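My structure is below; once you've seen it, I'll send some questions.
A protein chain is absent from this complex, but the other protein chains hold their places.
Let's look at chain A:
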Amino acid sequence: MATASEDTLTKVSTEAATEFIKTFYPALGSNRESLSSYYSLEPTTILFNGNRVADGAAVQEIFTNQMSPTYYEVQSYDCQIINKAYPTILPGGGLKPQSEMGVKDMSFLIVVSGFVRYGEGRDQPQRGFSETFVLVPNPSAERARGRKDWLIESQNFRLVV
């Protein structure tokens, strides 16, 4: 693997975080059928206000069937690379070989601060939240349109105001 420069690493990670923020939060509001596609098949921990949720499919189920209309607004967010050579276990088993690793084989941390309104209408109170994600490379080799380069490995949502 060629060693990527700090510039490239910063560019790739911050742009990936931005892309994630710009699609995931709108999806929580109005594209809930797509939610499971944001998740790794075997996430370690998904938490909403201390409630443990098993996986992306369960998150999607909760948001599609149990949640009132919801509006999220991200007010501040930041990200950092955790592991720039993340060991991806390929779908067929075994580690992705070093020779095939590129700059996108990074895992990274995203921390978001914003507010959410539950229920319809702008008059609903704004509840501040803080949310932490760890995103890891998508192990799947498919090249379909809309394929996500990174998936949620862990997630922790908390209302804080």
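Definition applied: a contact is a pair of C-beta atoms (placed from the backbone, for glycine too) under 8 Å apart; a residue touches a chain by one contact, two chains touch by 3 or more; residues count from 1.
Rule of thumb we're sticking to: contacts and distances are computed from a predicted model.
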> UniProt name of the unshown chain, from "mRNA export factor MEX67", "Signal peptidase complex subunit 3", "RBR-type E3 ubiquitin transferase" or "Exocyst complex component 8"?
Replying inline: "mRNA export factor MEX67"
> In the full complex, which residues of chain A touch the absent chain?
Replying inline: 6-7, 10-11, 14, 17-18, 21, 42, 44-45, 47-52, 54-55, 62, 66-68, 70, 73-87, 93, 95, 107, 109, 111, 113-115, 118, 122-123, 125-128, 130, 132, 134, 136, 153-154, 156, 158-161
